[in-house]
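Of the protein chains in this complex, one is absent; all others appear in place.
For reference, chains read A and B in written order, and residue numbers begin at 1 within each chain.
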Amino acid sequence: MSDPSSTRSIAELTRRYIEACNERRIDDLDHYFRPEFVSHLRVGDVAGLDRFKAMLLHTYDAFPDVWWTPVETIEAPDRCTIRYYFEGTHLGHFMGVPPSHRRVHIDACEVMHIRDGWVLEIWNYADMLGMAAQLNADNPLALRG
Amino acid sequence: MPGAPPESPHDGETRSWVERAPLQLSGGVVDFARCRFVRHGGKVEPLSPREAEMLAFLADRANRTVPREDLLTHVWGHSDQSLSRAVDTAVSRLRRKLEADPSTPQMLFTEHGLGYRLLVDAPPEPSQAAKPPPARRLLRLTDRVADLTAGYVEHGDQRIALTAQERLLLEELLRVGGAALAGQAIARRLEMSGEGALRNAVFRLRAKLEVDPGEPRHLLSVPGGCYRLEARIDAPTTTRRAYLAALVSLTEYVGAVLGFPDCVVYVHEHDRLTQVAAFGPKRGPDGAVRVPLRQALGEGLVGLAAQQRDAVLCPDTASESRYLRDLEPARSELAVPVVADGHVVGVLDLEHPAPAAFTDAHRTALLTLTAVAAPAFSRLVGGSHV
Partner (left out) sequence: MSHRNLLAVTLASICTLSSLSAGAQPNPPGFPTQPKFSKLMELYIDIFNAHEFDRFDEIFSEDYLLVSTAGTFQGRDNVAALMEGFVEAFPDLTYTFEEILVDGNNVVIRYSWSGTNTGSFMGMPPSNNEVSCTGLEIDRIADGRIVETQNFTDMHCLLTGITPPP
């Protein structure tokens, strides 16, 4: 396990981040994320690497076979934008929705702020409404309420 | 009955490969759900359902030598020793997919005269095995049933395996609830080479699903290169206990992921708001509430949020006459109503020992979160559940 270096390219960092999440090696994220990093989700801020790992564990419990697939990556000097989707079978509780056993496919995009080979901040734009619709598909709700 | 295949993947020792988490091996990772092996660096090797089952069986006995007979019985469903060569051939083929150099394996070993061994660095967490198996997701067809959770079609006493791609194709069509989907869109989603590949896949799948593949009743072609699925799914019945567990999980998300130290979920039933789940100081065993409060609609800030159907943000409870003191004193509070179909079905209540701890941004974000959970709340309150 090598130390992160500022010469690691943004593309490589992004690839390792996704691989670590897919392969359930969440402690490897210590090498890419500053401990104080923040991920801004539409449902709130996940502040700190520990909470981010808690989020991943919640996701693994909810979707044991979850897999993140990048669709395109756009690099800028200190930013990386990843358009991706995640898929999995909804077998555990997720954000208050009991298991539907459906296979879900959620489109998302996130912008990462990277400096010297470390991730400092993430802005996430996952399709929350699409996700809610899929998770609750057997229990639909009038959208307007 | 000796040599017979297990009644169901859940009855036997092996969990259905469909539900498995990706398995880390030294050369890459096995993505069971999509039936493939992804090498470190990204190259993808598709696996047959049998290869996936073999890997699952070996992974459940990780790092131990598994006799060839066991593989034959559990994966092939036979005890006929004349088929043992089939096992050897299958393992060789699988090894060529996994190993960078099949002649010097790093992951899948042959122990001559004894059996096979899969080397797994980090064996699967035992806590996963403690969970009860998920209910089966069954697709009712004319004369057979497709089990989408386990990944096979049951026809009489025959069991026909579905490939991961076939299962994903059915899920795509199910997602739109009987509507037609363009073949091009499906092919793209399933990472197929084109509409031609999809046509072939549909043709093969019809052979597994239909009484007469030439006259399909379920997997239908729609003019314009589209497809749709005409079949009923038995949705799982979620018990009241499961809905409460979902709310406990919600409080854990709010607490451990979003970082709010004290949150309580209320459910609105019979004009009362009852605390049912908590994270932080009010949490009892298993996430229930230590000393559950019940209050009337309109009572306290929680009651106000429910009555107004809008979030209530109180930066200083000391100057708020409506504040209802719970077990622990709090200086600021944010109460977010959970609305389903125009009715308030619950409230998510957060407290903090410091004043002005909550912002408008928190309010907006939590309204998004409760919108995701709202339908489940409504089932708990008034829906048809056991």
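Rule of thumb we're sticking to: a contact is a pair of C-beta atoms (placed from the backbone, for glycine too) under 8 Å apart; a residue touches a chain by one contact, two chains touch by 3 or more.
This structure is a prediction, so every number in the text was calculated from the model and none was measured.
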item	value
Touch with the omitted chain, as defined above, among A:Leu49, A:Val66, A:Met95 or A:Ala108	A:Ala108
Residues of chain B in contact with the chain not shown	308-310, 364, 367-368, 371
Absent chain, residues of chain A that touch it	42, 72, 74-79, 81, 83, 107-109, 111, 113, 115-116, 120-121, 123, 125-130, 132, 143-145
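FYI, only the chains that are shown with their structure count from here on.
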item	value
Rounded Å distance, chain A centre to chain B centre (Cα mean)	16
Contact footprint of chain A on chain B as seen in their complex	18-22, 24, 29, 31-34, 38, 40, 42, 128, 134-135, 137, 148-149, 167-168, 171, 174-175, 177, 189, 235-236, 238, 242-243, 245-250, 252-253, 256-259, 339-343, 362, 365-366, 368-379, 383
Contacting residues of chain A [partner chain B, same complex]	15, 19, 22-25, 41-48, 51, 54-55, 58, 60, 64-65, 67, 87-89, 91-103, 105, 128, 131-132, 134-142, 145
